[in-house]
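Removed: one protein chain of the complex. Kept in place: all other protein chains.
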Amino acid sequence: MSHISPVLWQFLTNWMKASPLFPPEASTIAPYADALYLFLVVITIIGLVLVGALVVGFSVRYRKERSPEATQIEGSTLLEATWTLIPLGLFLIAFVWGALLYFRIYNPPTNAMQVYVVGKQWMWKAEHPGGQHEINALHIPIGRPVQVTLISQDVFHSFSVPDFRVKREAIPGRYTTVWFEATQPGRYHIFCTQYCGTEHSGMIGWVTAMTPDAYAAWAAGSTSGASLAQNGERLFASLGCNACHSGDPAARGPNLAGVYDSRIRLQDGTTAVADDAYLRDAILNPSQHVPAGYAPIMPTYQGQINEDGMIDLVEYIKSLHSNFRVQQTLNTTQLSSTQTNGATPSAAAGVKP
Amino acid sequence: MDSPAIATVNGEMQAEAHAHPAYLRHHFETVEQQREAASFGMWLFLLTEVMFFGGMFMAYLIYRNWYHAAFVAGSNTLNIWLGTINTAVLICSSFTMAMAVYSAEKRRRKSLVTYLILTIVLGLAFLGIKAVEYAEKFELHQVPGASFSIEQFVHPTDPKAVALAPDMAEKTQVYFSLYFAMTGMHALHMIIGISILLILVVRALGGAYTEGHMSTIENFGLYWHFVDIVWIFLFPLLYLISRYR
Partner (left out) sequence: MSSANTIVQLPDQSTAQLPRKHYLNQELGLKSWLLTGDHKRIAMLYLFSITFFFFIGGAFASLIRLQLLTPGSDLLAPDTYNKVFSMHGIVMIFLFLVPSVPATLGNFLIPIMIGAKDLAFPKINLLSWYLFVAGGLFILAAMILGGVDTGWTFTTPLSTHYLNTHVVTAALGIFIAGFASILTGLNFIVTIHRMRAPGMTWFRLPLFVWGHYAASILMVLGTPVLAITLVLVALERTIGIGVFDPTKGGDPLLFQHLFWFYSHPAVYIMILPGMAVISEVISTFSRKRIFGYTAVAFSSVAIAIFGFFVWEHHMFIMGVSNYSALVFSLLTMLVAVPSAIKIFNWSATLYKGSITFETPMLYAFGFLGLFTIGGLTGVFLGSMGMDVHLTETYFIVAHFHFVMVGGMLMAYLAGMHFWWPKITGRMYPEAISKLAAVVTFIGFIFTFFPQFILGYLGMPRRYASYPPEFQVLNVLSTAGASILAVGYLLPMLYMPWSLKYGKIAGNNPWQATGLEWQITSPPLTENFVETPIVDHEAYDYEWLANQTEHEVKTVG
């Protein structure tokens, strides 16, 4: 719409931003959502004015005092076809437009920064790959697409940032994703919009959008010291994953280096792309994800790793681009087994007691 | 425009009105209308039943696709002989029910009562066998819930059985959830059917249904056959598919 009349568009968006009736437009998606919203509002107003004009107009003109006799009319196929086809056309525009917006909201750009958010009764836990952990808060840089991978630890939650015009359900047992790119520094509400029990209305957090410099400073100052991949690495070692996934060609488990985002041929002849959801599922339900050429001997880790630990492991596997890291992990375990303090606290944190 | 037709209809109606059979309810014009309405109503009711069971069949279809191995293993724990006997029992009960309808049509009170009682007996036999099967599941800790155990599927004692990985063995719980939900709902329908049959027997002893008006028996027969058909779908889906012994 902006190319139709930039001046009008400027006026409208400025008016909207100043109006208390519209939420701030704080993401790159927001103007697209608002454009569709305005289109739909205009259709609604036209429809309402049309129906109102017909009803009021006819009521005045054909009220009994002025029109003592009713003229019986059977109908008119032409007229009815008109008011079938015109709404249909408008609704189809809404459909196509809405579908385009939907695909924009749910298909993240490939260069998006990854953040994980775990919903649980009644808080949002955000985890950055760099090892920054936040509760009911999410710090992001502006001007950079951020992909949020969501999962719930208990019931359905819904991650909603109205000022970004995005929302996605956090579902127990499966990853969902949403992305946005903040345009303005500021603080924006995160709401849980899916009813999730007693403190549902307390499950509110803040997205803090920062300039890239401020974000870099925040990230450096808030890290827990170990990145998610590093936590995952420790977890990988403490769970003994590297016993089979050692990267050795003769190992009992497949080499995990470079496996992320690759297409894997499975034992039953089908293929699957090893995305986040696949990796998570393969750890929990290994017998349903046996790669061709391997024996189905991997035990399940169902009930042993919580969702945070799961994310650490997935991040670790993602970070493996060569065997080198696994070898290092192997060495680390051998080393740490000789040390007195054993597993590090954050690795232990990922394992369910 | 179609007044002659209406006139004849009304002529008939009036003729009927004079010979009001006792079972013609006041708001119907003709016996035929009453019979058709009752039968149409029954078919519609069966349609709602199809939708009722349909939800569970849908769930079965999805989960069977996801957890095929678990469904195969779960299916193999069922006692195929008891299942087959039960199928035979149910088909026989459908036969006796059909004979009951036939007896009502032929206005034979005694044979109607006999066949209804036979149907009850067969229905009870079905439930009895089902109870035996359920009891076995309780003993084997195959009832979903706190006492459910996957031990039998991970380390089967039966040499022919395929051992499942623990994660897949967990999914047998989904199979047994559906098994109990589907057969349980089916058994509930049987219990309701048997209760109605008892009422029918009492009323048939009093001479009802053998005096020309038999749509109650006819419609109950439809219900009974429907419950039977549900089993005819449940039996292969739960017991037979992918059996290895």
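Before moving on, here are some points about what is shown:
Which chain is which? They are A and B, in the order written, and residues in each are numbered from 1.
Note that in this section contacts are C-beta pairs under 8 Å (C-beta built on N, C-alpha and C of every residue); 3 or more make two chains touch, one makes a residue touch a chain.
Predicted model only: the values in this text are computed from it and were never measured.
Of the listed residues A:109, A:143 or A:173, the one in contact with the hidden chain in the full complex is A:173. One of B:85, B:185, B:222 or B:240 touches the chain omitted from the figure, and that residue is B:185. When the omitted chain is restored, the residue from B:59, B:92 or B:118 that touches it is B:59. Of the options A:7, A:79 or A:250, the residue whose C-beta touches the omitted chain is A:79. Touching the missing chain, out of A:51, A:243 or A:273, is residue A:51. Although one chain is not drawn, its touching partners on chain B can still be listed: residues 2-3, 6, 9-10, 13-14, 25-29, 33, 36-38, 40-41, 44-45, 47-49, 51-56, 58-59, 62-63, 66-67, 70, 143-146, 148, 170-171, 173-174, 176-178, 180-181, 185.
In the full complex, chain A contacts the hidden chain through residues 20-23, 32-33, 36-37, 40, 43-44, 47-48, 51-52, 54-55, 58-59, 62-64, 67-76, 79-80, 83-84, 87-88, 91-92, 94-95, 97-107, 121, 154-156, 158, 160, 162-163, 165-169, 171-174, 176, 189, 191-202, 204.
Criterion: only the chains that are shown with their structure count from here on.
Averaged C-alpha coordinates put the centre of chain A at 46 Å from the centre of chain B. Chain contact summary for the complex, chain A toward chain B: residues 284-288, 296, 298-300, 302.
For chain B in complex with chain A, the touching residues are 67, 69, 164-168, 170.
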